[in-house]
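All protein chains but one are shown in place.
And now, chain A:
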Amino acid sequence: MVKLQRVQRPKTQRGKRALKEREPKLLENARSLLCIRGNKTNNVMKVLLKNLHLLKSPHSKMYQRKNLDILPFDSTSKLEWYCQKSDCSLFAFVTTNKKRPNNLVLARLHNHITLDMFEFELNSKTFRSLDDFKCEKFATGNKPCLLFHGELFDNEPDYKRLKCFLTDFFRGEINMKEIDLNGLEHVMTFTIDSQTKLLSIRVYHVELKKSGHRIPRIELNEIGPHIDLTVRRTKLASDDFYKKTLKQPDAIKQKKVKNVTTNELGTKMGRIHMEKQDYNQLQTRKMKGLKRGLITENGQQSEEKRKKID
């Protein structure tokens, strides 16, 4: 039997605003993360999930309970439904079992359909959580600087997609016109080793110190979770679907203004196209004295004027 979904109409102004937030927009909101636990999780994975939740807050939602029948690589329908309910477009799913210990699945969705899904194994021996670093961290909602190290990120297609995915995952707010220098509080580095294919994630706090001149000296202190991941399985989107997601609505595209260009120095230049001109009929500045017919002796000119007054 087909399950009928009741169309919910908002009864309050607040509800109306909430639903409007969830509507598709020209410039979308920041991607929200849904943190979910699977059938069996150990303490290390719970801590990792909590850390991811904190890194992404306020754009993050944590589900507290265990979810028994979710297997992302078999079917993501339940996860997609939860993401739709919570208005999230990223999920982090955490489990551990004998076959796949310390398992972390990260995925992103497009229009509530899974785009890319990556399964990682966490190295629990080298993992250090946010609590293990006893120092002041960053303000909630701050955008990080993302650094990628490793040839694999540039060369192999799978890892290129992974780089794109990680950028999308940790980006934060999208529609930023200006950023205050003091607001770049933290840096996330993703290093991939070519031989061992180990992905290392480190998070640092940026400290601006006196340097003698205007540009401050930067020092990095490690603050965040110290994560080492090995890629297990991946489920990447087909090329057609991926191309579809890259499409942007026409309204966003910057309208090309004809005949206006900006040169490398930033100066705005315009071009005017002139039609062919007859230089004999050119209109120049009128100088009365040069007019034909008025060039006579001074005496005759004044006589003419007197006559007019009479």
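Observations on the structure shown:
Note that in this section a residue touches a chain if its C-beta (ideal position, glycine included) is under 8 Å from a C-beta of that chain, and two chains touch if they have at least 3 such contacts; residues count from 1.
Here is the rule we use: contacts and distances are computed from a predicted model.
Per UniProt, the protein behind the absent chain is "Large ribosomal subunit protein uL18"; the candidates were "Tubulin delta chain", "Exosome complex component RRP41", "Alpha-1,3-glucosyltransferase" or "Large ribosomal subunit protein uL18". Across A:Phe138, A:Phe170 or A:Tyr204, the residue that sits in touch with the chain not pictured is A:Phe138. From the set A:Glu23, A:Asp69, A:Glu178 or A:Asp239, the residue in touch with the chain omitted from the display is A:Glu178, counting the whole complex. Contacts to the hidden chain, counted on chain A, fall at residues 54-55, 57-58, 63-65, 130, 136-143, 173, 175-180, 182-185.
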